[in-house]
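Take this structure, written in structure tokens, and hold onto it; I'll ask about it next.
Here the complex is missing a single protein chain, while all its other protein chains stay put.
== chain A ==
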Amino acid sequence: MSVLVLAEAHDGHLLTDLLARTLSAVAPLGDADVLVTGGNSAGAAEEAAKLAGVSKVLLADDPSFAHGLAEPLAALIRSLAGDYTHIAAGATAFSRNALPRAAMLLEAMVLSDVTAIKDAETFERPVYAGNAIQTVRSADPIKIFTVRTAGFSPVGAGGPAPVTSISVPPDPGLSEWVEDRTITSERPDLTSAKIVVSGGRGLGSAENFHQITALADKLDAAVGASRAAVDAGYAPNDWQVGQTGKIVAPDLYIAVGISGAIQHLAGMKDSRIIVAINKDEDAPIFQVADYGLVGDLFRILPELTEKI
């Protein structure tokens, strides 16, 4: 068996926690080679080499990879695939964009959001917004999959493994980066934070949503949101927790003014402890909450933030 893990780096910074969790998920398959891509990623490659379970790091340092465009990345993965039986990445917007494309180039079927590796051919993944867990066997010579990292703890330090620069295939030139409008926040990352505080439509406005971030800051927590809160512009798109957003599994998830639609539950019901604050005592969120507080969030939130 030979495993390649696609790492993610932005502006030369490795997403170390994501990689460490992905390595932990694929550990049953043996040690892995790690592919680091980017425009200026030598430092990121050195960082990846220091993680346990890494045999070597392949560094593709080329401007065509600076913005995660799918076409050059998929072409690169295809050029390397012959050496591997498994190609994996943590499930993020970056990997969900490129891996299915790479899989098609290899005439393989991609497996999205794997939650467990049973054996070299057999994987578990949720379907129907997490209302069923499928065990699927892949007949492809190269198995290509993304991993839901929230359920795996990161590997520790190891190595350092050797870093090799690799040559890259020509950019297919089908797309061109124009701009990123991203915010780097000092807050803990949503998918790996120990505590997540999420707000929903009940917050009523972007201004009121600051009460969620204030509580999160007090707890050193990440901030999440329901789709309704994102659609209404209270919170940025990448805070959306749920079936079609981020999947989280913190020790503590606090849902405020969120009704608990199936699509939202799909993203947070594997949290260890769930707290729900909602004025409607019949809200479905209470069916999954360990602790439910029925009442007006505008009365409860300030008191909670103050007393913590």
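The rule is short, and it goes like this: a contact is a pair of C-beta atoms (placed from the backbone, for glycine too) under 8 Å apart; a residue touches a chain by one contact, two chains touch by 3 or more; residues count from 1.
As a convention for this text, contacts and distances are computed from a predicted model.
**Student:** Out of "Electron transfer flavoprotein subunit beta", "ATP synthase subunit delta", "Nitrite reductase (NADH) small subunit" or "NAD(P)H-dependent oxidoreductase subunit E", what name does the UniProt record list for the absent chain?
**Tutor:** "Electron transfer flavoprotein subunit beta"
**Student:** Using the touch definition up top, pick the residue from A:49, A:70 or A:168 that touches the left-out chain.
**Tutor:** Only one of A:49, A:70 or A:168 touches the chain omitted from view, namely A:70.
**Student:** Can you list where chain A touches the absent chain?
**Tutor:** 10, 67-71, 74, 92-94, 96-105, 107-113, 122, 126-140, 172-184, 194-195, 219, 227, 230-231, 236-238, 243-244, 251-252, 262-263, 269, 272-275, 281, 286-294, 300, 303-304, 307-308
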